[in-house]
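Here is chain A:
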Amino acid sequence: MSERLDVRKTYKLVIGGAFVRSESGRAYAVAGADGAFLANAARASRKDVRDAVRAAQAAQPAWAAHSALLRGQVLYRLAEMAEARAVELGDQVARAEGVDAGAARASVARGIDRLVWYAGWADKVGQVLGGANDVAGPFFNFSIPVPVGVVGVVAPADSSFEGLVDALVAPLVTGNAVVVLASEHRPVPAVLLGEMSATADLEAGLVNVLTGRLDELGPVLAAHEAVDGLDLTGATDPAALAALAAHSLTRVLHAGPPATPEGGLRRLRAFVDTTTVWHTVGA
Partner candidate 1 sequence: MVEIPSRSRVPQVGSEAQLRTVLAALSGVDAVGVTARAAKLATRSPKRETKARALDLAIAMVDLTTLEGADTPGHVAALCAKARRPDAEDATCPPVAAICVYPDLVATARAHLAGSPVRVASVATAFPAGRASLPVKLADVAEARAAGADEIDMVIDRGAFLSGRLGQVFEEIVAVKEACGSAHLKVILETGELVTYDNVRRASWLAMLAGADFIKTSTGKVAVSATPPVALVMLEAVRDFAESTGQVVGVKLAGGIRSAKEALRYLVLASETAGSAWLEPRTLRFGASSLLTDLLLQRRSQRTGVYARREHVSVE
Partner candidate 2 sequence: MSSEPNGQELARAGRVSRLGALEYAPAPESAAIVSLADAYGLYIDGHFTDPERHESFSTLNPATAAPLTRVARASAADVDAAVEAARRAAPAWAALPGAERAKYLFRISRIIQERQRELAVLETLDNGKPIRETRDIDVPLAAGHFFYYAGWADKLAFAGFGSDPRPRGVVGQIIPWNFPLLMAAWKLAPALATGNTCVLKPAETTPLSALALADILEQAELPPGVVNIVTGDGATGADLVGHPGIDKVAFTGSTEVGRQIQRRLAARGLPLTLELGGKGANIVFDDAPLDEAIEGIIDGIFFNQGHVCCAGSRLLVHEGIADEVLRRLRRRVDQLRVGDPLDKNTDVGAINSAAQLARIEELVAAGEAEGATRYTSACPLPAAGYWFAPTVFTDVAPAHRIAREEIFGPVLSVMTFRTPEEAVAKANDTTYGLACGVWSEKGSRTLWVAQRLRAGVVWANAYNRFDPASPFGGVRESGFGREGGRHGLEAYLGV
């Protein structure tokens, strides 16, 4: 008998909670680090960017309106899902990044731990980034961090899962929705994370994952007026994208901070605004 042939997986885009091929019908061949063919990934178009942003806009208000505790629990659930599929993730990270199995597993584990770390922030950012302000006058004055809205993320080109987690999860913690442009040459772990988000109680549209050509999609995403924040961690030409984002005063994180606690907090801060409330105090 011949050896069993694998059943190969089709990697699709994640838009609005659905797994779809590009509306353009295009795909591109993704090779592993060894140069061998790995998969055909969907090659998203500008219309896919438009659809993904629209889905993110629709999903974001309800996500932000959830209690912070619930957001934390949902993100923790995402970590549970990722842990359950850690072998698959490790396998794909190894192929994509060309590292050995042990290093890939360790990288996935760090990514999952990072996800848990972020989950724990959900009901604490308010206490750390906000607070009461002692103004001179009969007012109760307090500041609260509020999400900016839709955050476009250009995922790191090299770190296909661990680095992706940092960029993708940080905006979610504080109540934003994300549209992720996956690493162009290492897109598979991003699609897997998008799949997991669909089973982790994250409402459809909160996490959208697009695969394709960065030079084609990046400018469309950066210039989109409904994108309120832009993480340029994986951008090849961040200055150009940042310039496009300026038109609609988009908040831009120019370069990815390190995966340290301080770096993570910087990512959290990048995509919140502060609302300060003054309330009179008087009988």
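Convention: a residue touches a chain if its C-beta (ideal position, glycine included) is under 8 Å from a C-beta of that chain, and two chains touch if they have at least 3 such contacts; residues count from 1.
Candidates were picked such that all candidates are chains of the complex that A comes from, given by their letters.
Note that this is a predicted model, so its numbers are computed, not measured.
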item: Of the listed candidates 1 or 2, the one touching chain A in this complex; value: 2
item: Residue numbers on chain A that touch candidate 2, as the complex places them; value: 68-69, 72-73, 76, 113, 116-117, 119-124, 126-128, 140, 261, 265, 279-283
